[in-house]
Structures are given as structure tokens and as C-alpha cells.
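Removed from the display is one protein chain of the complex; every other protein chain stays in position.
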Amino acid sequence: MQIEKALDPVEALKGAHPEIVQDTHFFRDETTIIVAPKDIVTAARYMRDTPGLLYNYLSDISAVDYYPEYNRPGRFGVSYHLYSMLYSRRIRLKVFVQEDEPVVPTLTVLWGAANWLEREIYDMMGIRFEGHPDMRRVLMPDDWNGHPQRRDYPLGYETVMFSFNYDQISKHKPYAKE
Amino acid sequence: MGVVSSKLGNLGVVTTTLDTAVNWARTGAMWPLLFGLACCAIEMMATQASNYDLSRFGMELNRASPRQSDLIIIAGRVSRKMAPVVRQLYDQMASPRYVLSMGDCASCSGVYNNYALVQGVDEIIPVDVYVAGCPPRPEQLIHGILTLHERVRGEHLNEWVVEGAR
Partner (left out) sequence: MAISNISRPPENAIAQEPTWEGSVEELRGLVSERALTGETMLLNLGPHHPSTHGVLRLLLELDGEEIVTCLPDVGYLHTGIEKTIESKTYEKAVTCTDRMDYLAPMSNNMVFCLAVEKLGDIDVPERAQIIRVICMELTRLNSHLVWLGTHALDLGAMSVFLYCFREREIILDMFEMLSGQRLMTSYIRPGGVWRDLPPEFLPALEKFVEIFPRRVDDYESVLTDNPIWKDRTEGIGVVEPEEALALGMSGPSLRGSGVNWDIRKAMPYSGYEQYEFNVPLGDHGDVYDRFWVRIQEMRESIKIIQQAMKRLPKSGPFRSNNRKFVPPPRAELGRSMEAVIHHFKLWTEGFSLPDEEVYVAIESPRGEIGCYLHGTGGNKPRRVHFKTPSFMHISALAKIAPGHMIADLVGIIGSVDIVLGDSDR
């Protein structure tokens, strides 16, 4: 079976869909292609199906919160990490999401693995994925309010109990009576 | 048992012998509930396996049902989603029941001082013995169990209450 020669992913994507590539970024041998949220399915499908690219494994979907520095175009960034089994290389597709409208199209149409990864991002960051078959919380209890991984969500730190503040803290701690 | 203590109230040597006999029976075969949450569960399994054998203390049999067990070893971190489950299991256990909180996360939430964990399982259920360590060595867990046995041996008949026993 003829193995196609590996193509340069950035050039190939720019050649086929020039209007969706917003920016590219190279850091420590990793390639990042930044696209708009509405184009992510097209870009990922192109990456998966084109001979010469064949990024057929979805490794990870991660979300970042750029609060309070806001030094990126958008409060949240969602990174899709793809891996090509045949050419043994990785690529990252990144999407910046605005704070007031955190909606991104889902990738479950391409990979079943995206299902729970996107649920976790909804749970932790509050970014909705439209078209997702099962948009529920996965790690926190179903009736939890808030999205814990956001940087303005408090850690929930409890003052550490030492012997000098033992009585003070014990008074407020909800011990089980029986 | 209120009946027994009221009838035998002043027969000192009979009640103390009865105390000893009952507590000996309880400590001799205290069956733990098969309940492991996180990393401490692996050390609990290692304590029950060949090198540090727990069956020499009568605990080789882990019961899966809370109704049939005497001891619940909270081995691991209790998250907020799991807390109602732990409470329900504790409520379903029949008295006499004992709680051993194994490890730092169960005793005081250990390394994790955050939104997701119950800060020490004694916020939900009353604990008899705390075993420190992250995870505690099998020897530490055995020391905790023996401390619990000593505590059980010190219990007296006329301290038992029938309704709402510990």
C-alpha cells in the first residue's frame, strides 16, 4: 500500500481552506493552528481525512481561562490535540471563545472520544458545545452551581487547624454528632 | 442491654466478666466493610494480603453488605459527591459499629484543601480511630486496628444504650 508523503499541516490547511486559518504559533517543536469556533469541525475533518495529514486520533481537548490577564483574543481558549498514527506527529488546533457567548460546535461527529472530554469542559469551565448528545456534568454532582476550574471560582480553602486556633475552628466545623 | 444492666446492676464480677467476654468476641472477629475509595485502599489491600496479614486479627473476611459488617474503614478521600453515599452506608450498618478513618484525606482531607473534598470524614460520621499517613504503612494501619480493639475492650455493659446506639 502506498504511503503518502507527509504534508506540512499549516500549508495544507491554508491551501485548502485559506479563510479559516486565523493564526499559527510555533513553540518548542509544537504547531498550533488558531481557527474561529465556527470552523473547528471543518478544520478537524480536513486534518483527519486528508491523505498526507491523517491526524486520526483525538488525544485531548483542554480549556484554559485567561482571567484576569485577558491577554488573548477571548477569555477562554479550547485546545484540540490531534495525533497522527501513521506519521507519528502531533498538532494542536486552538479556538478562542468569548466570555459572553461561550459556545463551540461539538466534535462528537468526528470522534466518539470527544463526548466525555467536552462534557468535562462544560462541567469545569462552562463552555457549551452545541450539538452534543449529552450535555450534562460529569465530575461534579448534578446540582452543583458554578464551574470550578474558572479562575474566578474560589479554591474553597479551609483554614488549617493548629493547636493555637483549634477552638476557634472547631466551633464552626460541622462535626457529625452521631 | 439496659435490662441486663438493671438486673445485674450490682453484681460486679458478673458484669465485668460479661463485659470481657462480649468484648473479646467483638474484637476477635470484627469484619470490615469492603469499602476502599482511593490510594489508601491499595494499602488496605496490601495489609490484607500475604505479607501483612489481617486475618490473624480475625479480619480476613470483608463483607460487601453494610448490614453484615462491624467496622467501616474509610480508606481514601471522600468527595462531596460521595459524602451522601458514605453516610447512607454508615446508617445502614447495625450497631455495634466502629469507624476507622484511614489516611490523611479521610482524617482531615490531607493534601487537598479545596472545594471538592469533605474536609475530614468526621464532618459526616463519628470516627473512633484516626490513622495518619499518606498512605499509612500497613504497620500503621494494624496499629490503628489494635488501638480500636483496645478501645472496644474498654467498653462496659451499662454504657450501652439500645435506641440510637453508636
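All chains are identified by letter, namely A and B, in their written order; residue positions are counted from 1 within each chain.
What we mean here is this: a contact is a pair of C-beta atoms (placed from the backbone, for glycine too) under 8 Å apart; a residue touches a chain by one contact, two chains touch by 3 or more.
Just so it is clear, the structure is predicted and the values come from calculations on it, not from any experiment.
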- Using the touch definition up top, pick the residue from A:20, A:58 or A:127 that touches the left-out chain. A:58
- Given B:22, B:61, B:89 or B:132, the one touching the chain that is not displayed: B:89
- Item | For chain A, the residues touching the chain missing from this view | 27-28, 30, 32, 56-60, 62-66, 69, 71, 79, 81, 85, 88, 90, 92, 111-113, 115-117, 120, 124, 134, 137-141, 148-149, 151, 153, 155-156
- Even though one chain is not shown, chain B touches it at residues 34-39, 41-43, 45-46, 49-51, 62, 64, 76-77, 79, 81-82, 85, 89, 111-117, 134-135, 137
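As a working rule, only the chains that are shown with their structure count from here on.
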- Query: What residues on chain B touch chain A, complex-wise?
  - Reply: 80-81, 108-109, 113-116, 119, 122-126, 164, 166
- Task: Could you please specify the touching residues of chain A with respect to chain B in the complex?
- Result: 140-141, 148, 153-158, 160-161, 173-178
